[in-house]
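Omission of a single protein chain aside, the complex is shown with its protein chains in their original locations.
Right, chain A next:
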């Protein structure tokens, strides 16, 4: 027991500081991916509602591909594919070598997957808002952008929140996959510690507990956002 505490402690004898750095990397990657996924997902959901058949088709192709591929495979396709493309580009043009880090690859791959799922969440939320809301806004003389910003969006966020919360949890867990291509996140730090100290159960167990703490903190935060979006309904 004491031995385990020393191993998990901070300082030169323990792995606590390495694991803490892993937590920072995991959280940073998730938070950096979230806005990309949300914006792209929102734009995709707009494209899917458009009258423009070609735009709709393009968005559907995107969703079909990135919803159907395993996340791990998407990650490898981005990491090896884009790096190979960048290499041939720099070979052809004589520019200095460019390479995508595992962090950026993770951001791209997970952001793309997140947006494919988020577009479906946004789409069904859009459908849940009655037409009269938009028409009412127009009747008040608001422009298209104002109607979207002041009338549709506040309701959309409220309806889409549970679905998006699920996607956030998936994103947080999927960051663990990026450790496979070398990102020093919780899981990779735990793996290194496990190999060096020969205590795999202790360190992978600790990693799992850390992920549990992160998901619990997320559900608390999401609960707060949920109450905030519903503040108009709780008047009584």
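Everything that follows uses one rule, which is that contacts are C-beta pairs under 8 Å (C-beta built on N, C-alpha and C of every residue); 3 or more make two chains touch, one makes a residue touch a chain; residues count from 1.
The definition used in the following text is that contacts and distances are computed from a predicted model.
**Q** Determine which name in "NADH-quinone oxidoreductase subunit N", "CoA-binding protein", "3-methyl-2-oxobutanoate dehydrogenase subunit VorB" or "ABC transporter permease" the UniProt entry assigns to the undisplayed chain of the complex.
**A** The correct option from "NADH-quinone oxidoreductase subunit N", "CoA-binding protein", "3-methyl-2-oxobutanoate dehydrogenase subunit VorB" or "ABC transporter permease" is "ABC transporter permease", the UniProt name of the unshown chain.
**Q** Touching the absent chain in the whole complex: find that residue among A:57, A:128, A:196 or A:221.
**A** With A:57, A:128, A:196 or A:221 as choices, the missing chain is touched by A:57.
**Q** Just one of A:47, A:100 or A:147 touches the chain that is missing; which is it?
**A** Considering the complete complex, A:47 is the one touching the chain left out.
**Q** For chain A, which residues touch the unseen chain?
**A** 47, 50-59, 61, 64-65, 67-73, 76-77, 80-81, 84, 169, 173-177, 179-180, 187, 190-191, 194, 199-201, 204-205, 207-208, 211-212, 215-216
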